[in-house]
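Structure incoming, see below.
Shown here: the complex without one of its protein chains, the others still in place.
Think of it as A, B and C in the order they're written, each chain with its own count starting at 1.
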Amino acid sequence: MRLNRVALYGLLIVAAFMLMAPVLIMISTSLKPMSEIRGGSIFALPTDPTFAAWGKAWFGDCTQAVGDVCQGLSSSFMTSVRIVIPALILSVGLGSVTGYALAAWRVPGANLLFAALLVGMFIPPQVTLYPLIILVRELGLFGSISGLVLVHVIWGVAFTTMMFRNFFKTVPQDLLKAARIDGAGFWPLFWYVMLPLSLPILGVAMILQFTYIWNDFLLGLTFGGRSGQPMTVALNNLVGSQFGEKEYNVDMAATMLTALPTLAVYLLSGRLFVRGIAAGAVKG
Amino acid sequence: MVEPAHLAARRQHPDRRWWRPDWTARVALIPALIITIVCFYGFIVWTFIISLTRSRLLPVYNFTGFDQYARLFANERWWTSMQNLAIHGCLFIGGCVVIGYGLAILIDRGVRGEGLFRTMFMMPLSMSFIVTGVIWQWVMNPTLGLQEAVRDLGWVTFEFNWIVRQDRSIYTLAIAGIWQQVGLCMALFLAGLRNVDPNIWKASRVDGIPVWRVYLHIITPMMRTVFFTVFILMSAIVMKAFDLVVALTGGGPGFSSDLPARFVVDHILNRQELGMGAAGAFVLLCTVLAVISPYIYFELRKARGAH
Amino acid sequence: MNGVELRGVTKAYSGLAVMKDINLEIEDGAFLVLLGPSGCGKSTLLNMIAGLEPVTGGEIHIAGRDMTKLEPDERDIAMVFQSYALYPTMSVRKNIGFGLKMRGMARPDIERRVSEIGELLQITPLLDRKPSQLSGGQQQRVAIGRALVRDPVVFLFDEPLSNLDAKLRADMRVELKRLHERLGRTIVYVTHDQIEAMTLATRVVVLEQGRIQQNDTPENVYRRPANRFVASFVGAPTMNFLDGKLVRDGDAVLFDTGAGCLPVAGLPDHAAHLLDRPVTLGARPEHLVFDDAGCAAKVLLAEPTGPDQYVRVAVAGAEVTARTGPEQVFRSGASVSILADGARISVFDPDSGQAIL
Partner (left out) sequence: MTRFTKVAGLTALLLAGASASSLNAQTAEVLHWWTSGGEQAAIAEIRKGYEARGGEWIDTPIAGGSAARAAAVNRMLGGDPATVFQFAIGEQLRELADQGLLADVENVAAGQGWDDKLPPLIMQAAKHDGKYIAAPINIHGENWMFYNGAALEKAGVSVPKSWPEFIETAQKLQDAGIIPIGLGGQPWQERILFNSVMLGVAGRDFYARAYSTLDEDLLMSDTMLKVFETFAALKPFVDEGSPGRRWNEATAMMIDGRAAFHFMGDWAKGEIIAAGIEPGSSVGCVFAPAEDLAYIMTVDVFAFSNIDTDAARAAQEKMAGVMFDPDVQIAFNQKKGSIPARMDIPNDSFDDCAQYAIKTIQDPNTHLVSTGLFGVPSSVSGAIDDTISNFWNSADMTPEQGRDSFRQAIANAK
C-alpha cells in the first residue's frame, strides 16, 4: 500500500513536471542574456538572471527601431483589454440567455435550433472570413473594436450556448414550475433564479471565453483594422521582426507577457474552474 | 389570512397574453437564430457557391461546376492533409482521453496538494495555440532543444528529430496539442469521477475487487457521458486546428504536417485560389457534419426523452 | 364559488392521447386527492390545472372563470412540489416572498406576510437560512409556506410528502389536514400513497391510463371500488381475487373456483342474480374470516405486523391473504378453516372488470 502511494506521487510529480517544463523553459530563457542562450542548453537555469528581455518586450527596443515598431507590447495591451471585456460579457451573456431560453422554455423548434447552432462550434472561423468581412462592413463596423467584438460574439455564441443550455437542462423542472406559479416571467426567472444558479458554469464559460478571445490572432488581425490590433498581433510583429540572430529571450518574454493574463486567470481560479465543470459540463 | 391577496394579484395582472413569457423566450432566441442562419449556414452556403466558381483572389460568380472539386481531389497536398486530419484526430483525442483520464484517476486517489497538481496540469490550457507552437517548436528542434540537450549530457546517439522528419512531423502536432488540452480533459474526467456514488467503492472493497479493475470495469462504463463530452470538445479543436500547425511546423517539412483548415486558409488567403479553398472548406465541413451528427442526434434524442 | 371544474379535458403528446375526456368538478373547499400509480397521468392533470401544461382540448375553470388559456401566475393558484423546488440561491425569507415580489407587492408588506407565515408554520428561526441548510421536513414547511403566503383560491400539491421519512410524513399529514380545516381552501393533491388519500381527502379520484376510474369519498373508494383496478390499487395488502362461480349449496353460498370451494356467508339478497355465472370475487384480507363453518385451508405463512396478523393460506386451489388479530398463532402447514364475509366482498365482471356488486 505504501509503495503504491509512492508510485502515485511519483507519477503525479513526473506528469506535473512534464506539463510545466515548457513553461519553465520559457521563463528561464526569458531571464537569460543572449550570450547564455547561445552557449548553453535550453534546460540550463539562468546563471545571471536579468529582466532586460522583459523590459525590451514590454516597452520595445527603440535603439534600433525606426518608426513605430519600437513600442513593444505595452501599447496593444490596452487594446486587447478593450476587446476582451465587451466581447466576453456579450458572448457569455448572449450564450446564457440563449441557453436558458432553449432549455427552460417551450419554444417550437428549440432542439432543432440548438442542434443547428452546435455546428457553429466546429466551423473554422478562417473558412468563412470573406462573408464575415462583408457582413461586418455592411454593418459599418469594420476596422473598429465594436466590429471585432461582434465577430467574437458570433464565434463564441455556439460554445457558450452549449455550456449554459446543457447546464440549465439539469435544473429540475419543478423549480421552473414553482417560479412560473410564483409569477416569474422570462426575465425574472432568468435573473433571480437561473443566473444565480449558474454561477459555477458562468465561471467556466467566462474563463474559457476569456482565453479564446485573448489568444485570438486571426480575427484581431483581420477585423481590428489599424487601431484594433490586439496583443497577439503585436507579439507576432515583435517575434517576427528581429534580424540576424534571433533574440530568443525577448521572444520568450514577449510570449510570457502575452500569456500572463490568461495564466493569471487560471492560477487564480483553478478551483472555481474545476467546480464549474463538475457542476455543469459533465452532466451535459 | 389577513387579506385576500389573490384579489390584489388579479387586479395587477389583467390579461397580458400578448406579452406571454414564452413569446419573450422566442424573442430572446432571435440573435442566436440570426447568427445561426446567417453566419453559420448562410456562410456555408456561400462557401459552397464560391466553390462552384473560378474565384481566385476575390469572390467572382462565373460558375464552373465542380471543377474546383476535381482540382482539389487531384491535389496531393489535400489528401495528405485529410490523412493527417485522421491521424492527428485519433492521436490527439486518444492521447487527451487516455492521459487526461489517467491524471484524473491519479488525482482522484486522494492525494495531498490536489489543488496544486490540478493547477499545474491546467496551466498549459491558458496558452494560446500560437504560444504552444512556439514553445514546442523550440523544444523539439533537434539542434536547439531536447535532442541537443540530451546529447550534451553525453548520450550522443539520442534522437528526437520528429519535427524535421517528414514521416514523423504529424506526431509532433499531437504532442503539442495534447500538452495544451490535457488539463481540460483531466478536469472533466475528475468532475465525472467525483460524481461517482461512493457506495460503489464500498461495495467493491467488500467484494475485494482490485482498484484497477474497478476503474476498468465499473467506473469507466459509468463515465460514458464524460467521454462523450471530451470527445466532442476535442473534435471541435481538431477540426479547427490551424494556429498550432502554423506556429509549430508551418505544415512542414514539405506539406507533411498540413491539416485541412490550414490548407483551406492558405489557398484562400495566400494562393489566390479562393474557389479551391472554398471547395476544401466545404469538404471539411461535410467531414465535420459526419463526425458530429451522432452527437447532434444524441442531443436531440436526449431532449425528446426529457418529456 | 372557489372550486375547480374540468370540462372534457384532453391531453395528447404528438398525437398520443394521455388524458381522455376528463370531466371533474371540485367543490369549493374540497380536499381532492388524485390517486393513481405512477404514469397514470395524475401529475399531468395537476400541471394542466396549474397552467404548466397546455391542454389539448377542453376547458379548465377555476373559481368560476375560464382559465384554460391563462398563465400559471394568472390563475390564482399555488403549488407545492415533491422536490419542494425551493430556489437554492435564495434564503428562506426570499423564497417565501418571491411570489409576492413578482406581483409587485411593496417590500414592507412582503416582510409582514412572510413573518406571519413563518410563525404559522413555526419556521421563524429558519428564515435567514439557505434551503441547503435545512432538513427535508423543514424544506417541506418552507415549500408550504411559499404556497400559503400568496393566499390563493386553490392549492395544488404534487406528492408533497413522498420524500419524507415515515414518521415525518405522518406528522405532516396531520398538519396538512389541520391547515385545510383552518383555511377552508380548495386543495388538489396528487399522490400514489393510498394512506394519504384515505386520511386527507374529502374526495378521492382514482386515475389510471388517463381516465378517471372512480370519483367518490375515501370510504366508498375503499369499500365499494368501482372496478377491479381501483380495488387492487387501494388497500394493502391488496385485495384477493378469485375467478369462479357463486353457487348455492343448500342454504349456504359457495364460491367455486373449479379447484375447490370457499363458503361465502351472508351474501345479500340482491346479489342473487350473480349466481351460477363466471365472476371474479374480490375479498380484502379482512373479509376472510377464520371460522369453523368455513372450508379447509392450509397455512402457508403468517406475518404478524403488531396490531394485526396477515396469514397466507392456500384454499380452493388459490393463495389468499387473510387478516386476523395477533392473538392466535399460525404454524406453517397447519390446517385451518376459512370463509368469506359476503356482506363486504366485491364481485366483478371477469371481462370488463367493473364491479357488479
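Methods note: a contact is a pair of C-beta atoms (placed from the backbone, for glycine too) under 8 Å apart; a residue touches a chain by one contact, two chains touch by 3 or more.
Fair warning: this is a prediction, and the values are worked out from it, not measured in the lab.
Visitor: For the chain that is not shown, enumerate the shown chains it touches in the whole assembly.
Guide: Its contacts among the visible chains are A, B.
Visitor: Among B:Leu33, B:Ile87 or B:Val164, which residue is in contact with the omitted chain in the full complex?
Guide: B:Val164
Visitor: Which of B:Asn62, B:Thr143 or B:Thr157 sits in contact with the chain that's absent?
Guide: Among B:Asn62, B:Thr143 or B:Thr157, only B:Thr143 touches the chain that is not shown.
Visitor: With the missing chain put back, one of B:Val38, B:Ile218, B:Leu269 or B:Val291 would touch it. Which one?
Guide: Only one of B:Val38, B:Ile218, B:Leu269 or B:Val291 touches the chain omitted from view, namely B:Leu269.
Visitor: Just name the one of A:Ile89, A:Ile133 or A:Val171 that touches the chain not displayed here.
Guide: Only one of A:Ile89, A:Ile133 or A:Val171 touches the chain omitted from view, namely A:Ile133.
Visitor: For chain B, which residues touch the unseen chain?
Guide: Within chain B, the residues that touch the unshown chain are 56-58, 71, 74-77, 137, 141-144, 161, 163-167, 169, 249-250, 252-256, 266-267, 269-273, 276.
Visitor: In terms of residues, what is the contact footprint of the unshown chain on chain A?
Guide: These residues of chain A touch the chain that is not shown: 59, 62-71, 75, 129-130, 133-134, 136-137, 142-143, 221-223, 225-227, 233, 236-246.
Please note the rule applied: only the chains that are shown with their structure count from here on.
Visitor: Please flag the chain sitting at the greatest distance from chain A, going by CA centroids.
Guide: The most distant chain relative to chain A turns out to be C.
Visitor: Mean of the CA atoms for each chain, then the mean for all of them together: which chain is nearest?
Guide: Ranked by how close its C-alpha centre lies to the overall one, first comes B.
Visitor: List the centre-to-centre spacing of chain A and chain C in whole Å, with centres computed as mean CA coordinates.
Guide: Comparing mean C-alpha positions, chain C is 56 Å from chain A.
Visitor: Using mean CA coordinates as chain centres, what's the chain A-chain B distance in Å?
Guide: Result: the chain centres lie 15 Å from each other.
Visitor: Two or more other chains in contact with one residue: find those residues in chain A.
Guide: 180, 183
Visitor: Mind pulling the residue numbers of chain C that touch at least two other chains?
Guide: Those would be 71, 73, 103, 150.
Visitor: Okay, in this complex, where on chain A does chain C touch?
Guide: Spelled out, the residues of chain A in touch with chain C are 172, 174-175, 177-184, 188, 192-193, 196-197.
Visitor: Taking the touch rule as given, give the residues of chain B at its contact with chain A in the complex, in rising order.
Guide: Per the touch definition, chain B meets chain A at residues 9, 13, 21-22, 24-26, 28-29, 31-33, 35-36, 38-44, 46-47, 50, 58-59, 103, 106-107, 109, 111, 115, 117-131, 134-136, 138-139, 144-145, 148-149, 152, 179, 182-183, 187-188, 190-192, 194-195, 225-226, 229, 235-236, 239-240, 242-243, 261, 264-265, 268-269, 274, 281, 284-285, 288-289, 291-292, 295-296, 299-300, 303-304, 306.
Visitor: Give every residue of chain A touching chain B within the complex, in rising order.
Guide: 8-9, 11-12, 15-16, 19-23, 25-26, 41-43, 94, 97-98, 100-102, 104-107, 110-132, 135, 154, 157-158, 161, 169, 180, 183, 185-187, 189, 211, 214-218, 232, 235-236, 239, 248, 251, 255, 258-259, 262-263, 265-267, 270-271, 273-274, 277-278, 281-284
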